[in-house]
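Removed: one protein chain of the complex. Kept in place: all other protein chains.
Every chain is named by a letter (A and B) in the order it is written, and numbering of its residues begins at 1.
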Amino acid sequence: MSITAPRTPVLMIGKYVAISFYLIFALFPLYWLLKIALTPDQLIFTEGTNLVPSQMTFANFTSVLFKTDFLAYFGNSLVVSLGTAAITTMVAAGAGYAFSRFHFGGKKIIIAVMLITQMFPLLMIIAPIYKIIASLGLLNSLTSLIIVYTAFNIPFATFLMQSFFDGIPKDLEEAAMMDGCTRFQALRKVIFPLTLPGLGATLGFVFTAAWSELLFALMLISKNDTMTFPVGLLTFVSKFSVDWGQMMAAGVLALIPSCLFFIFIQRYLVQGLTSGAVKG
Amino acid sequence: MARMELNNLKKLYGSVEVMRDINLDIEDGEFIVLVGPSGCGKSTLLRMIAGLEPISGGEFLIDGDRMNEMRPRDRDIAMVFQSYALYPHMDVERNMGFSMEIRGESASERKARVLDAAKILGLDKLLKRYPKELSGGQRQRVAMGRAIIRDPRAFLFDEPLSNLDASLRVEMRLEIARLHQKLGATMVYVTHDQVEALTLADRIVVLEGGNIQQVGSPLELYERPANKFVAQFIGSPTMNVVPVSSAQGGVTLANGVTIPTLKDVNPVNAAELGIRPEHIDVVPLGAGDFDAVADVVEHLGSDTNLFVRIDGIGPMMVRVHGNIPKQPGDSVGLKLQRENIHLFASDGQRLRAEDALAA
Partner (left out) sequence: MTAAQHTDATSGETRARPSFYWRYLVEPYLYLSPALVLIGAVMLFPLIIGISYSFQSIALLKPFDTGWVGFDNYVALWSDKKFWIALENTFWWTVGSLSLQFFFGLGLALLLNTSFYGKRLFQALVFLPWAVPTFLSALTWAWLFNPVIGPLPHWLYDLGLLSEPYNILGDPELAIWGPITANVWFGVPFFAITLLAALQSIPGELYEAAEIDGATAWQSFTKITLPFLAPMIAITVMLRTIWIANFADMIYVMTGGGPANSTQILSSYVFTTAFRKLDFGYASAIAVALLGILLIYAVILLFVRQKFVRT
């Protein structure tokens, strides 16, 4: 429920000051990223700290795209993130459905374990995972990243999917079963079509998470041709820390898929994050 | 068509027994209503019949076949849900034809049957609408249409009218009664509304605390309730119940007045006396069993409700047919109709001649 608008002019002004503050705080860093990316190379050092560039160019973007490996990194990240999102959503939909619709022995324990996996330092398992993946000969492979990311995201995605299933009245699938469906048919014909928005939101959340992951990718990937975007960008930064324009252009490019998914999942944000979900 | 037998049905949640020793035979074509206060287990029992809730013990038979482990789809029973449970992503036509779709019947057959059922229920102009575009009453009709289209062995109703407003509820109640006459199918109907129970049922099953309290026709329950719970649950307004002690040939009320009882009731074990508000006559002062003061008087037109206070006994409600010119504060004489007095033992059981003999 919205509280009624402030009644005094002072509060009114205060409110708009606050609005402007939050807007600037949220957007300025992104604006700056874009600004430097659009500033021609030769101007960066002379007017790097000006608020508005005197000239603009897309040269940084074209050189990032065509003269570096970023396009390949981008493709790798896309494969990993889409793969993770798709598998995680499928697996989590099953688990979320089980949590939402069944009472069974061990349910509480499994939920507790899943919650705990959200708490302990994931970095704790970075060394064992490295050794296991290495012994399987899967270092520098996108498959290993997909498997690891999928497991990391399942608990969160499961709770998210559970909340979507909980939102669908149990009566509906019972009605379907009375109408002659098996449980699986009821799931496919009645529940699944109604969960599509939830599946979409989960896909989005997981995609964003996989797209951002850095530390495990750093550990598991060292070859240039399987680097994901974060790893590639970080390697680029440490190697060529002078080519600001290109780095920021690459940063802007990395932002695009996240922003697209963000727009897509915006309306589920409040629902998703309050449904027992604990991950940022 | 179906004849159902419930033999010693039991329901456990974990190790908690919520329902025990449910024995009930439902005849083919019978309209059975399960009533009881919320939490009495009536919906659970219905869901056990439907196959949506596992049966923990005992046996449930339809036409002699054991159903306990059968899936809902194999029991050939239709159910109308309290929430209607219409599929939001399907239009009315597909909602109604969904069971036929599942059974793989042809589209043309489906269309014809849906149209038939829709005409019966007055839905034929709404077939392309989605549930969210329908009014409450229309949704209710679709839910019923979805059930009748299958021509099932039995129908189950889980408080189907509780989400409708009062006038629509009366209309749909008649509709269900008409449907039962027309189809002659076995129907099991859950409600907490005793008016629905009394008007629809061939037999009513009163449930309380996971036990069947009484099974009988509406009139049986009204005239011969098995115990105090049924007596107070069935009938509106609620039966007055006051403590008594037994006396020679009658019972003595707390104010010292002794009421003689009918010959076939031996009042030896009587602990309480029950009398329905409509079974108390208003008589001139001093001419009845006792006098009382009216606290509140409700003029309903057809009836007058008096909420009276009786010295030594406490409050009681009296309903008199027609309009009587009483005001709050007036004193009235009251006479209990002897043939309509119920006596209850200390365990709540209603006393009859044969019980008294045993004691």
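Observations
Just so we're on the same page, contacts are C-beta pairs under 8 Å (C-beta built on N, C-alpha and C of every residue); 3 or more make two chains touch, one makes a residue touch a chain.
Since the structure is predicted, the reported quantities are computational estimates derived from the model, not experimental observations.
When the full complex is taken into account, the listed residue touching the unshown chain is B:Arg71, out of B:Arg71, B:Arg94 or B:Lys111.
Within the whole complex, the absent chain has one touching residue among A:Thr57, A:Thr117 or A:Gln185, and that is A:Thr117. In the full complex, subunit A contacts the hidden chain through residues 1-6, 15, 18-19, 22-23, 25-27, 29-30, 32-33, 36, 44-45, 48-49, 51, 90-92, 94-95, 97-98, 101-102, 104-105, 107, 110, 113-114, 117-132, 147-148, 150-152, 154-155, 158, 183, 208, 211-212, 214-215, 218-219, 230, 233-234, 237, 244, 247-248, 251, 254-255, 258-259, 261-263, 266, 269-271, 273-274, 278-280.
We take it that only the chains that are shown with their structure count from here on.
The distance from the centre of subunit A to the centre of subunit B, with each centre set as the mean of the Cα atoms, comes to 55 Å. Subunit B meets subunit A in the complex at residues 50-52, 71-73, 77-79, 81-83, 85-89, 98-99, 102-103, 146, 150. In the complex of the two chains, the subunit A residues touching subunit B come out as 169, 171-172, 174-182, 185, 189-190, 193-194.
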